[in-house]
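For this view, one protein chain was removed and the others were kept in their places.
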Amino acid sequence: MEPHIQIKNVNAYYKNTQALKNINIQIPRQQITVIMGPSGCGKTTLLRSLNRFLELDEGTQLQGKILIDNQNIYDRSAEVIDIRKRVGLLAQSPYPLPMSIFENIAYGIKIHNIKDSKKDIEKTVQHYLELAGLWEEVRDRLHTPAGELSVGQQQRLCLARGLAIEPEIILGDEPTSALDPISAQHIEKRLIELKHLYTIVIVTHTLRQAKRLADYVIFMYMGEVVEAGRAEDVFLHPKQERTQAYLDGIF
Amino acid sequence: MEKKWHRRNISELIIKILMAISFAIVICSLGMIVWTVLSKGLPALTLDMITKTPKGGYYLGKEGGILNAILGSLLLASGGTILALLFSLPTALFLETYSKNTIWGSQVRLALDVLWGIPSIVYGAFGFIIMLAIGLRASLLGGILTLALLELPIMTRAMDEVIRQTPRDLTRAALALGVTKAELAFQIIVRQTIPGMVTAVLLAFGRGIGDAASVLFTAGYTDRIPNSLLRPAASLPLAVFFQLSVPFPEVQQRAYASALILTFLVLFISIISRLIVWRMNKFTIK
Partner (left out) sequence: MQGLFGYWPFILGTFWVTAVGVGLSIPICFFTTVYLTEYARQSIRMAVKPLLDILAAIPSVVYGVWGMIAIVPWVEKSLAPFLSSNFGFLPIFTSSNPTGFSIIAGGIVLAVMITPFIIAVSSEVLSNIPQGLREASLSLGSTRWETIRFVLLPRVIPGLIAAIVLGASRAVGETMAVLMVVGNVPQIPKSIFDAAYPLPALIANNYGEMMSIPMYDAALMGAALILLIIILVFNIMSQLILRRFTNGKATPWKRNGIEETFLN
């Protein structure tokens, strides 16, 4: 199967430091790809370049091409809001929008005009809340403010909200590190279930989580990709010394 | 899908245009004001204006200058600022070291913020009443007292904000070394916050020079330079106003020149305070 995302000759700079060096990798379709590495290695930078979030920070520059289904998302003619609709992001800390639970999910649906009629929107909201594993807990209070949910529930809300815009790719920026273990487990389970429908790319700083989730692994160190490949290959038979060192917990 | 893109991008574009227009209006108004003051004031600005006081017939177009007003304003503002400083520095330090997060502290801050918002005419009226009560006539002293009242909330609150920005680690490290709260206040906090304090003082000083309504009743006006605290004092803003009200064009021209001098003074203070802060920031800890 053709890779979903291809990253070609990407170099990224933040002001005067180089955050990403010569990245050339591919992300497979409908699997969970985990980007792992010690802090500061550039994993979040790489992730944020996939939905063009890098340009939100001032002073950043990116050279190279990132192709999604063979279209360069950094091309001049590319429409950013379209790209962000296809590539959703689940952030580290949940930020519910200042609206009701219902409205949070409906927001994306409305701005992209995915569904028009009230009935359709209601059904869609329910569908995605079920997909995120939150429906049972909130079905009676859909119109209460989303901020009243617990953090674990808020993160699932953000997942549902991100799914509602019908992306092809889901990015996760350490999506469970702010959560208690039970909520974290919830989210991990959801992600594993969802990989049949979406291509998922997750950044994590815990090796254990990487081992639990990954089908495909990208190991980064100091802005470079050290090794990338199938999970079994990288975890059990790493080709690079540095990879082995990381797996052994040396850094 | 195509259509909605179009609509969404058009909305975004319209907003961007509105923002550009508003921004342009703001910048242009500043430009207009500076231009007006310069173009009207420069031609009438002579050395005499700065160095002489009004002689007889000045208001009919004859000789003299506004040295009375220049010195008067400087005296009034300096007096008021120094007096205010005497009270605001201790208040600000006290607020920060002893009542940092208490309810009392936040009430005082609220009161100061509200006082800051009270217009100068009210301070002028209030000052006038006090002066009547103690039998003081319109004079340099009266103006100084009123300006001090006016400047107090500004200075105190500005200083308070500066002190609040002190990095917590600094105060903790000092306390860990065993300094008393008073030592902490006077030796460490003051040194760290000097640039901010200087800005606060200059900010208040600039306000004192430029304000008319508060000195209108309380400082009076005169063609002479006050030689005692009990004499009336002229001020630059009032000089501008009174000269403008005279029906002779030559005098009105001088009003523009006076406005230029006033504006220049205020801007000069603003620039100086920025420079001082920039210089002194070398010694502070970030």
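Just so it is clear, A and B label the chains in written order, and each chain counts residues from 1 on its own.
Everything that follows uses one rule, which is that a residue touches a chain if its C-beta (ideal position, glycine included) is under 8 Å from a C-beta of that chain, and two chains touch if they have at least 3 such contacts.
None of the values given here were measured: they were computed from a predicted structure.
Trainee: Among the chains you can see, which ones touch the chain that has been omitted?
Mentor: When the full complex is considered, the omitted chain touches A, B.
Trainee: Out of B:Leu42, B:Leu86 or B:Ile118, which is the one that touches the chain we can't see?
Mentor: Counting the whole complex, the residue in contact with the absent chain is B:Ile118.
Trainee: Can you tell me which of B:Ile130, B:Ala212, B:Ile225 or B:Val246 touches the chain that was removed from the display?
Mentor: B:Ala212
Trainee: Would you indicate which residue among B:Ile33, B:Leu60, B:Leu177 or B:Leu230 is in contact with the undisplayed chain?
Mentor: Considering all chains, including the one not shown, the answer is B:Ile33.
Trainee: For subunit A, which residues touch the unseen chain?
Mentor: 51, 53, 56, 58, 81-85, 88-89, 91-93, 95-99, 107-108, 111-112, 145-148, 150-151, 158, 161-162, 165, 177-178
Trainee: For subunit B, which residues touch the unseen chain?
Mentor: Here the touching residues of subunit B are 8-9, 11-12, 15-16, 18-23, 25-27, 29-30, 32-33, 36-37, 40, 110, 113-114, 117-122, 125-126, 128-129, 206, 209-213, 216-217, 237, 240-241, 244, 255-256, 259, 262-263, 266-267, 270, 274.
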